[in-house]
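My questions all concern the structure below.
Every protein chain of the complex appears in place save one, which is left out.
Here is subunit A:
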Amino acid sequence: MFRRQHEPADPVRFTFDGQVIAAERGETVAVALLASGVRTVRTSVVGGEPRAPYCLMGVCFDCLVTVDGAQNRNGCLTVARDGMVVESQRGRRRVGAEAGA
């Protein structure tokens, strides 16, 4: 869908579901994922459909990922950092312990 025209001049590296992704310093997670050819970053919470970053301005919530264990982060509002562990957001986020039987 997208590809980089130039390799990052000043790269930072993070992982996405274990795969190493190189980003230009200052780039967001969502842009880096798109530029690396990632097509799906989450599945929708209601229908389980694959989703990818769309609006890139914090509105559509289609770029949600888990960042260093924090669920449902907007990938388009999160600047990539070296060593970040990013995981795809599979369906609804989990909360603490089960509250009711």
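Everything that follows uses one rule, which is that contacts are C-beta pairs under 8 Å (C-beta built on N, C-alpha and C of every residue); 3 or more make two chains touch, one makes a residue touch a chain; residues count from 1.
The working rule: contacts and distances are computed from a predicted model.
As stated in its UniProt record, the chain not included in the shown complex is "FAD-binding oxidoreductase", which appears among "MoaD/ThiS family protein", "CDP-glycerol glycerophosphotransferase, TagB/SpsB family", "ATP synthase subunit a" or "FAD-binding oxidoreductase". Touch with the chain that is not drawn comes from one residue among A:Ala22, A:Val45 or A:Val79, which is A:Val45. Across A:Arg4, A:Arg25 or A:Arg94, the residue that sits in touch with the chain not pictured is A:Arg94. Of the residues in subunit A, those that touch the hidden partner chain are 45-46, 61, 70, 72, 91-101.
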